[in-house]
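Below is a structure I'd like to ask you about.
Note that this complex is displayed minus one protein chain, with the remaining chains in position.
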Amino acid sequence: MNLQLTDDGRLRHLLTLDGLPRAIITQILDTAESFMDVGEREVKKVPLLRGKSIFNLFFEPSTRTRTTFEIAAKRLSADVVNLNIATSSQTKGEAILDTVDNLAAMHADMFVVRHSQSGAAHFIARHVAPHISVVNAGDGRHAHPTQGLLDMFTIRRYKGAFHNLTVAIVGDVLHSRVARSQIHALTTLGVPEVRVIGPKTLLPTGVEQMGVKVFHDMEAGLAGCDVVIMLRLQNERMRGALLPSAQEYFKFFGLTLEKLALAKPDAIVMHPGPMNRGVEIASEVADGPQSVILPQVTYGIAVRMAVMAMLAGGTA
Amino acid sequence: MNLQLTDDGRLRHLLTLDGLPRAIITQILDTAESFMDVGEREVKKVPLLRGKSIFNLFFEPSTRTRTTFEIAAKRLSADVVNLNIATSSQTKGEAILDTVDNLAAMHADMFVVRHSQSGAAHFIARHVAPHISVVNAGDGRHAHPTQGLLDMFTIRRYKGAFHNLTVAIVGDVLHSRVARSQIHALTTLGVPEVRVIGPKTLLPTGVEQMGVKVFHDMEAGLAGCDVVIMLRLQNERMRGALLPSAQEYFKFFGLTLEKLALAKPDAIVMHPGPMNRGVEIASEVADGPQSVILPQVTYGIAVRMAVMAMLAGGTA
Partner (left out) sequence: MNLQLTDDGRLRHLLTLDGLPRAIITQILDTAESFMDVGEREVKKVPLLRGKSIFNLFFEPSTRTRTTFEIAAKRLSADVVNLNIATSSQTKGEAILDTVDNLAAMHADMFVVRHSQSGAAHFIARHVAPHISVVNAGDGRHAHPTQGLLDMFTIRRYKGAFHNLTVAIVGDVLHSRVARSQIHALTTLGVPEVRVIGPKTLLPTGVEQMGVKVFHDMEAGLAGCDVVIMLRLQNERMRGALLPSAQEYFKFFGLTLEKLALAKPDAIVMHPGPMNRGVEIASEVADGPQSVILPQVTYGIAVRMAVMAMLAGGTA
């Protein structure tokens, strides 16, 4: 049934947080916790994946995401090979599978896949041999599960538990693969109230069916929140008909100190990066005491190490 | 005399299979055999080239070929540096030698060279200091010796010996550096009958002088073969006057199940990749039981490890 799990319920691939059991999510977060000290050591390395071959298979360029996986893999002592593969709109799935089969024949252990089309990582996962794992590093608008997991790790670190939280996700939910991953994870982990805040043009129709409350007024939506997750506004959205201008957007949906004051006093502010300062978030907030945006990056390495170790750590 | 061998007959560079003695080819294949299990291990690494500096010097981009050498070098524990060097038609050999001299001064141990011009790897090999080895990873239409060697390794694995085989090479022999390497190796290893099959426009004039039989009719050429090696048809060939269309080409020279049935029942099908399915080969054949196309890739890593180990493995 679930492509992501083995028959006996262990993690087989990481493709999406949708349908990933709570126990597995918790196991990933716990494993990440155990890797938190590696980054602090004099020698930032553990030999867990020594001699494993991990391929960063990027059909869409993303220096930032590639770097986080490369660092995580190197801290686990794996051998990493980066492949930037240009695809055109005519590239058939067949060509992708031939590429994957070739790398598999080189005794690959793991593919970290980034692709502009939704479902690409699933497509590859459905195809690979039993000993190879696939990690989705972002597929179109669909999912970006390691980002969702590091967000959960961040919330757990700062808030201790999930069962008593109100979490708001603010901005371009419509085009965000991050938002979908987050909503799935928050719901699974038992967050009682998840809110999405944004203009009608940037919220998916029927988003309420994912179990979230919808707000078009940011002030109302932020009231009483424990966690505020800001989404990046892609510049290209502002060129089209969806939005009037960056200034206008900031006025209504940019997170300022004033608006943040409506959330709980100990609310934390998160952002998946890279930020558009002055568009979706004010610099005073991004660099302020409630921001946990840089800790998110630190946790992201531990979470990716955890996922890679669970997938390729062998039978041990 | 022979740039590839030391005075006492050991491998000094790997530039072409033309003129490489049978004993050396056999030694490479035997060494590759000893590396075959490394890819199967929990820790896919041997410390043979630890602390050696290998430079992938790619004057022509090729992610695929670069990856195979990078993986092979990392499994030998070497340090690998990838250099993509853009060259223009005006780039003088002098500039290439200055680049090579610079890297040599950084105590390089090996250059893996890919260049669009025939003879580039020889040019560099003629120039480098005695402790540096050059591996030709493809130079123009001239040679691609590790591909030729992995093909021989594949044939030996599946057929056991060379002295009783009929081998057909099908397609664009004219523009193929792979085909030239294969013909040299097959002849040297004692294959009694090597055939080339293709339209007149894609076979070099005088190819018979390399000791091969020429067929323009694929059915006749395949009859009784033990090994069928398909060549990739570059898309740019079909735009020019050489070929009418991909469909037409497939009709006459594409390998289908029907045509393959004319070869021996246990004939194997090889292809250097990447394949143009439906142009030079039908998917039913590429993915069928007689295809050894993916094992070729696996063997390619072992063969490249063997070549690198023999070249830079030190005095041991």
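Per-chain residue numbering starts at 1, and chain names A and B are given in the order in which the chains are listed.
Criterion: a residue touches a chain if its C-beta (ideal position, glycine included) is under 8 Å from a C-beta of that chain, and two chains touch if they have at least 3 such contacts.
Just so you know, these numbers come straight off a predicted model, no measurement behind them.
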Pick from A:18, A:70, A:139 or A:280: which residue touches the chain that isn't shown?
-> A:70
What residues on subunit A make contact with the chain left out of this view?
-> 39-45, 63-64, 67-68, 70-71, 74-75, 273-275, 277, 283, 294-298, 300-301
Against the hidden chain, subunit B presents residues 50-53, 79, 81, 83-85, 94-95, 98-99, 101-107, 314
